[in-house]
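Structure below; questions to follow.
Only one protein chain is missing; all other protein chains are in place.
All chains are identified by letter, namely A, B and C, in their written order; residue positions are counted from 1 within each chain.
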């Protein structure tokens, strides 16, 4: 079937080819580097837990100690498991404590010692991956038992009190009120922390820290809700920032179901170094692929800094790149929650038809992906009455164009992080629109050659042009030039570059090995 | 062109024929009767003005005196103009004063005296009709000068403070904010008053009294606004209740542009006697036809007492009857603001598509009428956030189905008569929807044989069945049975029956004569 | 458990509320300051004007968010609790039959110029509301529904003629406190026309009444938003029977 937009298949194919060509050099770069975060993720898979009295996780202390002694370029697995073997420490956590106390030093073994260390590392990491596999199987069981949401799009709601113990009842209330997916927003500062905080937390700003314990508490609470409601309620968090690979790992271990995980968000909106990001990205996506986690990409963010009409094609280009990177890392189409958003200035004539054109374009370019449709934010104001109206039309585009995941917009977008009542009002809005207009897509037939088709074709054309330029100049240069979200991020700038190392010849990473073998 | 609903033309023709057959006996009834209100309207055309110290208009005193002396069945024109000739009163107003003082008596002249009285009456009434004609020409001039609204539907806003001096600035503010039509709602009690209050008024409940002076003040204010805005702003009031014909006349004299004027509203919702209503109706519509006034019918009201899905066909039947009565009274299609409303329970699945089906049915049955599309009221609650959302979807139906006049819904529908800010919020809502979705009707193509078409065909079928029953039983019996709005109104019940009289053989009404001659 | 609570935005005790209003002043800094002054007087501290919009030349609309400093003392909440048992139709009929030994007569109307009959019809007509049948459905009640726009003298006259045990009045239009004026006029008329012993039970209802105002309005009971017929019927047997059953 040709779809409602009558897209040219040859053009679509060409766009995908260009995205592959634009992304390939970056994948090669990622394959040749590691980062402190990747190495910490590996050790987390291998079983290290806990934090020092200052709250710095032992895994950080351990990786820092290894890096100080032998550098990062060989991977930490071999030196760590070698030290574990010879130090007499019971486990990695104890080893980290000793290292912190200065009573262990790290070195690169050779010969059988090296082989033994590799084998031990691989065994330990395999156990971690096994746990992830079990969590995935558990999810599949629970989904079978309780069932998936009855409708598409899935209803996705944000919780953001900063306090996990306030978040939990709010999340449960939201689930009861109809949410299919709960996202716990992170505290503003977390993405730039180069470690993952520990334990349950109550002091976030505009969001709650992502910690393994918070993940566990919230997943357990939502398991209760799933049981109560007879519908598996999904949990989302953010695999982004300087600890992206570790958080992905913790998500896999605690059976989170979706993760925000964009290939460029950290670069553009957190000023994290591009190389660091791409290396961390690839590893975290391999974990997500294994864990059966759906990723959510962040193209919506571009439209908060760039104009949603002018920059519509940058969203498409980024979706194509995110798709390529995701496939390369082993993710299947059903795991690609590619992002896009309802951010056109509502005062623009025909803005709603433009939104429809953009949303349909994404739908038809990625027919098998559970697209994530994001609500208006930029043009939301303190006029909450108008806000609820705009959110209604956003919901309408969602159902008319068959989006997969609907992030529910809040009338207080411009005012506060969502209140309990905001969510309730927003969910009523969604329910009304999905209920009243659920079948309307049958009657929505963009006029052949009309405004909507023309707009979609135009955006696809612009996307191809932009991809051609990126293929010529290189993606890193395009990012440096402000192509996405008007944010200029040179490849040698940004935070976290010091945590990147080029692979030495003997670089060894049992996790990558296992994940890529699958 | 076949329209979006693919209606069966033969069915549509049949529906119209049935409506004519159902309405005809009632028209015959109206042609054979007069009422106090019709006679007062005639005298108002003939120039009587003013009220006694208790506020009772002289025209009431005069008609009552005539009725007391010679009855109503001959019409008041001849006895009045005969008395005027022999009493030495300067004008009708003075005559009324004398009559009230008991110093004049009325009789039925014969021979040349009768001929002279008729001629005098006809001359006086003709002068009144001439004034109406001048007002119509004036409107046409002003519309030419300032222009019609740039968009369809026209935006229709209600003002209802109860105080004409608060109404005026509010109406002007509304016009500035985008209203094309201003309706001044009437005080709750007025429809049951058997006289028209005089002068400017400040003490209405939930509306402002309809008086000639209030009409004049508001029209003058809106003329100012029209000039300021470069767009002719229309004014609406209510030709309904016990004084319907007089108010229609005053509207013609003061250049109101639209009037609420339904053939059955007074019967059903004010418990006014059916015969009284149909007689008053016919006369008032003849005036409206002459004055170039657009009438607004009240089918929307049925859906506040009956269920909007179950009773959808009663709206269609009533529209067909209103159309027949209107044509019979001389109104042209462009003057038929037939009413219908967005009143389906929003919790009903596919409610929005049902609304679309009903609204399109009306559109395609009456392609040349400026349909009046009424907002949700019954299912509005104190949840004003949800209210604004529903109003947005109501607006969307309005633009998708090409409605002529959009009565703007208010988020506070269930709470208060509109506040200044409610109107502003509501107008922003309208502007957003019409601006963002103005061209969307091109892409709205009900699936052939799909939900919307099937629903429309079904309602048309039910309408034909109901019309057949009405033709068999008689319209008055149907009304007595609660066919419309579940209100049961027997032909011999209700208010105002005592003001109805059967025509005597010599009944004379110069106004009808002049209006029907045209 | 503490009986002191505060409004809840997203954290226990945060006290957050939303507020909107119009001030009759042109939109400028002074207007925003005026809005903050009002919010302050209402107890918002801090208060944020998150939206302001000029309406015409002389008016400005505001949306304000903020923390309200007042505490809500649940212990001091004054409500009209249902102080009678909620009965089924059968019980009600039996009670009337046994204790009144005749039908209980109910006269209903919308008074004044109010023509909103849907509410009183929901209480009186067989059809009822919210799945409950209306009072006409109760075999032992005799219901006389006078409909809309009934004048107070007509109502009193008819109540007397029908020997009404209870008069049920609906008032929906509230602009300029029409519902309060009409109710007061009605109760005064009954007081004037009939000695206390023969006066029917006076009940008013409508979506905007405050149920706590019965005494002030001179009526026996007020029913608000979302009332159901069974509540009313139960109240009637409770209020009419004990006192009068003896006399009857």
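The definition used in the following text is that contacts are C-beta pairs under 8 Å (C-beta built on N, C-alpha and C of every residue); 3 or more make two chains touch, one makes a residue touch a chain.
None of the values given here were measured: they were computed from a predicted structure.
Colleague: Looking at the whole complex, which visible chains does the left-out chain touch?
Modeller: Its contacts among the visible chains are A, B, C.
Colleague: Looking at A:87, A:107, A:304 or A:477, which makes contact with the chain not pictured?
Modeller: Answering carefully, the residue with contact to the hidden chain is A:304.
Colleague: Given that one chain is not shown, which residue among A:94, A:173 or A:309 touches it?
Modeller: A:173
Colleague: Could I get the residues of chain A that touch the absent chain, sorted low to high?
Modeller: 160, 162, 169, 172-173, 176-177, 187-189, 192, 205-206, 269-271, 304-305, 414, 416-417, 419-421, 424-425
Colleague: Quickly run down the residues of chain C that touch the omitted chain.
Modeller: Where chain C meets the chain not shown: residues 5-9, 12, 16-25, 29-30, 32-34, 36-38, 41-43, 46, 48, 50, 59, 68, 70, 72-74, 76-81, 207-208, 210, 225.
Colleague: Can you list where chain B touches the absent chain?
Modeller: Looking at chain B, the ones touching the missing chain are residues 160-163, 166, 170, 381-385, 412, 414-420.
In this section, only the chains that are shown with their structure count from here on.
Colleague: Between chain B and chain C, what distance separates the C-alpha centroids? Give it in angstrom.
Modeller: Here chain B and chain C have centroids separated by 33 Å.
Colleague: I'd like the Å distance between the centres of chain A and chain C, where a centre is the mean of that chain's Cα atoms.
Modeller: 52
Colleague: Two-or-more-chain contact residues of chain B, please, as numbers and ranges.
Modeller: If we look for residues of chain B contacting two or more partner chains, we find 425.
Colleague: Residues of chain C touching 2+ other chains?
Modeller: 53
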